[in-house]
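Only one protein chain is missing from this complex, and each of the others stays in its spot.
The first chain written gets the first letter, and so on, giving A and B; residue counts start at 1 in each chain.
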Amino acid sequence: MSPRPHLIALAAIVVLGLLYAFGSKDAVTLDLVFTLFLYATLGQSWNWISGYAGNISFGHAIFFGCGAYAAALCTNAGLSPWLAVPAGALVAAALALVTGFPTLALRGHYFSIATIAVGALVDTYVRTQGWLGMANGFELPIKNGLGWLQFSDKGPYVALALGLFALVQLATLALERSRLGYYLRALRANHAAAASVGIDERRWKLIAFTSCATFAALAGVLYAQYTLFVDPPSTLALSISIDIALIGVVGGIGTLWGPLVGASVYVLLAKEVALRLGGSGKGYDLVIYGAIICLIAAWRPHGIVGSIIDALRRRRGAADVVSVQNPAEAA
Amino acid sequence: MSKPSIRLALALGVAFAVAPSATTRAADPADIVIGSVLPLTGPSAQTGAGLKAAQQLAADLVNGHVSYPLPAVGHDGIPSLGHAHIKLVFADSQGKPDQARAAAEELITQDHAVALIGAYISSTTATASQVAERYGIPFLNPDSSAPSLTARGLKWFFRTTPNDAMFAQNFYDFLADLKKTKKVAVHKVAVVNEDGLFGTGSGDAEESIGKSSGYDVAARIAYPATTTEVNAEVEKIKSAAPDILMMSSYLPDALLFMRGLKDQGVAVQGIFAQDAGFIDPGFIKTEGDDAEGIMTREVFSLEIKQRNQSVPLIDQLFRARFGGKPLDGNTARDFTGVLVLADALDRAHSTDPAAIRDALVKTNIPGSRTLLPWKSIHFDATGQNDGGAGIIEQIQGGKYVTVWPFDVAVKPVVWPMPPWKH
Partner (left out) sequence: MADAAVEALTTFALLVAGGLLTGLVFALVALGLTLVYGVMDVVNFAHGEFLMLAMYATLGLALLGIGPLVGLPLVAAALFLFGIVVYRIFIRRLLAGPPEATVFGTFGLLVLIQGAAQALFSSDYLSVPNRPLQGTLHLGPIALAQSALVEGAGALVLTALVFAFVEYTETGRAMRAVAEDRVAATLMGINVQRINALAFGIGAACVGAAGALLMLSYPVYPTVGSQFALTAFVVVALGGFGSIQGALVAALLVGLLEVLGGFYLSPELKMVPVYLAYLVVVLLRPQGLLGRR
């Protein structure tokens, strides 16, 4: 289980991505690539708490929103959005601590519904606060330059998204090999057994939850500086949280490369299906999208990467049927 | 473990390489490309499809030979540019701000649009127009009503439609006119709105203009649009005992409010709606007699005393293209938006975006040469058309009839509205 192949793959993606970011002038594809790495980052962030730790969250957008709103507030106040990087991350971490402390010990769907409740409370709070722009949200003024984290070209944005993704990917690789990762997997597989050998569920899950919340906040800062518009439906809504979760699941929950694969499928599919079937106002795009999620859930329930790992293991004739149940073991 | 990771990386590389071919399009070089950002998928897709058809109809009339008393149509394209045809290229916003931004970027960088039009949903108009501002491309917005859009100090942004603040002003102008002709006593106003972008913008304008016009805004009630009951809201209205209600609601909540007001016997002199739920065809069908007397702001009506004889003709053409559905406020505004751009192109004598912008600044089209009940199309310093105005319609005999401004009214206003029937 050497990390080297993963590092090589990541390095290859970074090099190819950077070449593409600064070599291409194709704004549309660059936009797709930016979105892909942004979503992959969010998916990986979700994967920490929902994949590795096994607490399925439907409220991950609030951490993304912390970063996005921090960036909007900073830029509008004439402050550099670089300040929003620590500020957004801190707020997200604090929010994760405060909400995670009471909820992370909840089992199964009780936790998922709690994340929906927390998400709705945050959304309502933002909608009713004048200083947070209420329902109108914020536009960010155009101020080009690295200091303002705004660029007239897309290359630097893609490079930043790629960098953020690589960072989170490295952190996840480290997680998989750390005591934290080991404890989380033990808790996910059997929390009672894990507790009986002295693993403090709340403590370790809080560490994971807080860390991954900061990743999502960083993605939020980048999103706000890219889109230059932040409002509740585009950053805090339940639908954003569900998109993030779908990316994690389609790729393969609890796997290192699942979120990137999930984001690729999501971005390309959303664009392709919308392009070919949208425009009639008929909702055929939703039908196809829904059908694909159904098919994956029914026939590839471990996600794309999870299924590949399962298949490889089966081909090798590994006898450990147990780990097929838990792809986190394999990645 | 190494093999899948490498395969994965390869697969991704291929994905990047393949992606651009799917989105590349080519335009006839002689054509003038106008990019249109619309919600073609997502929750507003149905409206988007109508707007697309209306814009395409306008472009076809500009490129055609048949004259109507409308600007820029029937000259086989743009005369000052060698009768070059205009070509609309549509890009999908999915109703989302980030997608609208990407769509605008695509239209400018890949399709080389010389001007943009769109994007209906206010938050998508905000991001798409910001892209246009960055590239220095004129952006014509025919259909978004959030007042904040023209308060951003953008140089390349032009809005033909009246905004929500102007619609709110219309209500109070109407009340002032009404006081001149009838003895009405209206002091207390209750402002009720859903708490999204639309309702908040309308409600804010209604509240602030009401206060500055000397009315007592006795209640301001914002509620979540997705609510399934309005018990508390109706009780709050009841305890405020207003003379009139101003409502910004979608259909399900509009029906809930009607039910609640009837049950609790809340009687008001008038209900003013910011269209939306109250002009939905389902509203009158469901409420029947109880809908009588309700008023709404509108931007367009086929029933109005028309100052432009082409209205029924354009309506026929539109119906033929769009499954028999009549021209409405949204489609008439988007149709007009394309003509305003074509008119500016002709006066610009150039497809240079800066020249088009200069021509747009000098736009001055009399209202009688449009489909809409406007004084004129002329942009103020913020890019807002200052000649726009709404009309007020009232449900009488089971359909909406125009009752204000009085000079284009089809029927006299019924005031106060009839009491609830049971």
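Quick notes on this one:
Convention: contacts are C-beta pairs under 8 Å (C-beta built on N, C-alpha and C of every residue); 3 or more make two chains touch, one makes a residue touch a chain.
Worth saying up front: this structure is predicted, and the values here are computed from it rather than measured.
The chain not shown here is touched by just one of B:F198, B:Y223, B:F272 or B:F335, and that residue is B:Y223. Note that of A:I253, A:V267 or A:I309, the residue touching the chain absent from this view is A:I253.
Interface note: of A:H6, A:R127 or A:K154, the residue touching the hidden chain in the full complex is A:R127. Contact with the omitted chain, checked across B:D280, B:D315, B:D358 or B:D386, is made by B:D280. Chain A meets the missing chain through residues 56, 102-103, 105-110, 112-114, 116-118, 120-121, 124, 127-128, 238, 242, 245-246, 249, 253, 281-299, 301-302, 325. Chain B residues in contact with the hidden partner, per the touch definition given at the top, are 43, 45-46, 195, 221-224, 226-233, 235-236, 239, 251-252, 255-256, 259, 262-265, 280-282, 285-286, 422.
One rule holds for everything that comes next: only the chains that are shown with their structure count from here on.
Chain centres here are Cα means. That of chain A falls 35 Å from that of chain B. Interface residues of chain B facing chain A in the complex, by the touch rule stated above, are 1-6, 8-9, 12-13, 15-16, 19-20, 22-23, 40-41, 45-49, 52, 90, 92, 94, 96-98, 101-102, 105-106, 109-110, 123, 126-127, 130, 133-134, 146, 148, 152, 195-197, 199-201, 224. Contact residues on chain A toward chain B in their complex (touch as defined above): 1-2, 4-6, 8-9, 12-13, 16, 20, 26-29, 31-33, 35, 124, 127-128, 134-137, 139, 142, 152, 223, 226-229, 231, 233-234, 257, 260-261, 264, 268, 271-272, 274-275, 278-283, 285, 305, 308-309, 312.
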